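The complex appears here minus one protein chain, its other protein chains still in place.
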Amino acid sequence: MSTKEVELTHDEQTPEERQAQSNRVLGFWIFLGGECAFFAALFGTYISLASNTLGGPSPSTLFDLPLTGVMTLLLLTSSLTMVYAFMQMERGNFASMKLWIWVTALLGLFFLEFQAYEFTNYWNSGLHFSTSAFGSAFYTLVGFHGLHVAFGVFWLLSLLTFSLKDGITPANTSKVWIAGLYWHFVDVVWVVIFTVVYLIGKVSIH
Amino acid sequence: MAAIAEPLGRARSRTYPQSGLLSYLTTVDHKKIGHVYIAASLFFFGVGGTEAFLMRLQLIRPGNTFISAATFNQLFTMHGTTMIFLAVMPFFIGFINSVVPLQIGARDVAFPRMNALSLWLFILGGLFLNSSWFLGGAPNAGWFNYAPISATAYNPGPGIDFYDLGLQLAGLGTLMTGVNFIATIVNMRAPGMSFMRMPLFTWTTLVTSVLILFAFPPLTVNLFLLMFDRLLGANFFNVTHGGNVLLWQNLFWIFGHPEVYILVLPAFGIFSEVFPTFSGKSLFGYDTMVWSIVAIGFLSFMVWTHHMFAVGMGPWVNSVFAITSMLIAVPTGVKIFNWIFTMWGGRVRFTTAQLFAVGFIPIFVIGGMTGVMLAAAPADLQFNNSYFVVAHMHYVMIGGSLFGILAGLHYWWPKITGKLMNETLGRWHFWLVFIGMNVVFMPMHFLGLLGMPRRVFTYSASLGPAVPILNQISTFGVVILIAGFLFLLWNIIWSFRRGEVAGPDPWDARTLEWSIPSPVPEYNFAAIPLVRGRDAWWVEKTEGNGELVAAKIPGAHNERGIHMPSPSWLPFVMALGLFVAAYGAIFGALPVIIVGLGTAVFCIYGFIVDNDKGYHVMPHGAVGEVGDK
Partner (left out) sequence: MSHNPPEYIPRGAARRYLLYFTPMVILTLIAFALTMTGVLSIMELVIALLVMAAIQFYLQVYLFMHLNIGRRAYLMAFGAGVLAALAIALALFFLLKV
């Protein structure tokens, strides 16, 4: 089990370092509360406009559920690998931690690639941003989620390139932790998206 | 100046301007950030006031041709947008920055660099929005910018885009402030300061910050939807392609109603500081005051459709929201009584701050009563979109928000600048503003009842003989208001040149910010205080030694001095990048957008990887951190 406790022994940290870490994690949960409100407004927009397909492409005719399923499993797995990355950091295995962060970022990139592929297919099938309110709402909601994934990948790779070169320090632990929180949150939003947009949409909006 | 004992990290290898105007660009000190917020808010208040003055001149007689209809529409849009987003809210954020960390016994906010970023996003967003006057026309669809008049089809010029992008910039900054102060208040209170020992201004800051956290994201989404409709041909509000114009209204007011409570709760907090100080008594009913703030905050999210009674949402919806809107008057009423009871039996000193606090009560109560009248949905169908609403909103916003700002300004001016203001000039300022405000806005109740609509550039004499007369009285009142604000300007200048040195506690006040020197040193507290009760400073003055007791901080080392965060260029540069990108979007210049956004992303990378350790300063006199080593 966990041997070298990277922690946060009070002896080694200054009060301001302890404070900064505590602030960082608290602040991030607060920010996630605000992000819930942000996605709620997007979801509310989507569910009130999605049935306005104007006779054009609609969820039931368009959505490729197996593809969505693959994307979901990719993102879910990346959440697990992120947890592993943090566990390795906790145990002091710096190289393993970096590897797991790389895997997480890579899975995120694959997700994005599939997303781009999916959007291209739908676009070519006639669902443009300006086709109908459904088109606008779909690309906006799912697109904003994709942007969040992209930012997450950028964040993970940034962490790798620079601040972690100091090795595992108390400050870095909290930085990796909040990157993980962000990543899990983005996965949670995807759970709501695939349920409400893809699965429910496929059977109810014709 | 405190000596720099041990620069570490960045502060050692690069030089940052330590003083003077340039230091403001890189500062992460919440006090200096507060200065800039206050100065900028005063400036934007002047801009918004000028816009109002021009409107009132146009309305002095029916059929006037001083201002064209097109210009008038821009004036009322910019007056509202500027006053709300660029004058009132940032003014309070300026006080929050200057005062809240001091009130909780902290040395800084939770996220100093993000605090600076908030500031620059506000400044640059405000300048961006106002540059629209010179770059193709200001927005003209009202501060609430309803669809579909905001659509490209009906509004092809760049004005609405300036509105959209300007508010995105400024709004992003405000959202960050919300996160920052929730974290600061929850996490950085001095030992012994439980939640129920916090000053009321800190409580209102906490609830206001929560409102910001949940109200601004819907606005952000709304502005994105509009941007996509206008710039990318989306169909959110385009009914012919399946869109829904009510989507804009609902999302806007889900933001907009909490917003007006964001604008008034800090004022309530300020009054809760001013009344006790100048009555020489503790606040009456502290617990009830706290619970009513929380109740008001919670209820503020449940009333938004009262802005849409005339839209046709049906009797069920209208009834529910009418009830909730009336309900919110109850906790507010409780507070009014508690403020009065605070004064009752005390020895009241009528300083300028106290004058504004006392003046707030009748004005705000009038505004509150007309608010309840408006909440009655059937009656609102008559009042809606008339000058009655204009009267209501200005009574609550001037009586509440503006008087709160002016009370706070006169109360905390000595703490921020180290100088006193002139009480005689302050008295003239107060009375002219108080009288002027009533002369301008009382007639508007009757104008509304007589049928004069709002947001019109002129009106017909056939509305009745009273209408032009009431308009003239209202316009005349503006002159009184201007005179009142000239006295404020005179007082500010007088204070800088000839004001007495204030000392730490000129008012014999009750909260922690009055226990430290004025102006406040860089590190705030020489030693983190141990809080021993509500009204923490009063407790030390009356039951202790008249000095703060230092708290023991585990792991602190006295000899190193006090840790300070290093200044940084990142906040200003990132805001500048987004500012540039916004202009790129207005003019359709993709390379400019890319350069701007790229700069911002690069700065985000800088924030992520930054590992600066800050520097240490030795405080004057006392020892610094009191540790257990």
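Note that the chains are named A and B in the order they appear, and that numbering of residues resets to 1 at the start of each chain.
The rule is short, and it goes like this: contacts are C-beta pairs under 8 Å (C-beta built on N, C-alpha and C of every residue); 3 or more make two chains touch, one makes a residue touch a chain.
These numbers come from a predicted model, not from an experiment.
When you scan B:198, B:247, B:502 or B:586 for touch with the missing chain, the hit is B:247.
Although one chain is not drawn, the whole complex shows that of B:188, B:226 or B:389 it is B:188 that touches it. Only one of B:75, B:389 or B:553 touches the absent chain when the whole complex is considered: B:553.
Touch with the chain that is not drawn comes from one residue among A:80, A:103 or A:160, which is A:80. Residue-level contact of chain A with the missing chain is found at 1-2, 7-8, 10, 15, 18-19, 21-22, 25-26, 29-30, 32-37, 39-41, 43-45, 47-49, 51-52, 65, 68-69, 72-73, 76-77, 79-80, 82-84, 86-87, 90, 173-174, 177, 180-181, 184-185, 187-188, 191-192, 194-196, 199-200, 202-204. Contact residues of chain B toward the unshown chain are 106, 182, 186-188, 190-191, 210, 213-214, 218, 244, 246-247, 250-251, 254, 301, 305, 313, 317, 528, 553-554.
To be clear about the criterion, only the chains that are shown with their structure count from here on.
Averaging Cα coordinates per chain places chain A and chain B 33 Å apart. On the chain B side of its complex with chain A, the touching residues are 110-111, 175, 178-180, 182-184, 186-188, 213-218, 220-222, 224-225, 228-229, 232-236, 238, 241-244, 247, 251, 254, 553-557, 563, 601, 605, 608-611, 614, 625. Taken in their complex, chain A has these residues touching chain B: 10-11, 13-16, 18-19, 22-23, 26-27, 30-31, 33-35, 37-38, 40-42, 44-45, 48-49, 52-54, 129-137, 140, 154-155, 158-159, 161-163, 166, 171, 175.
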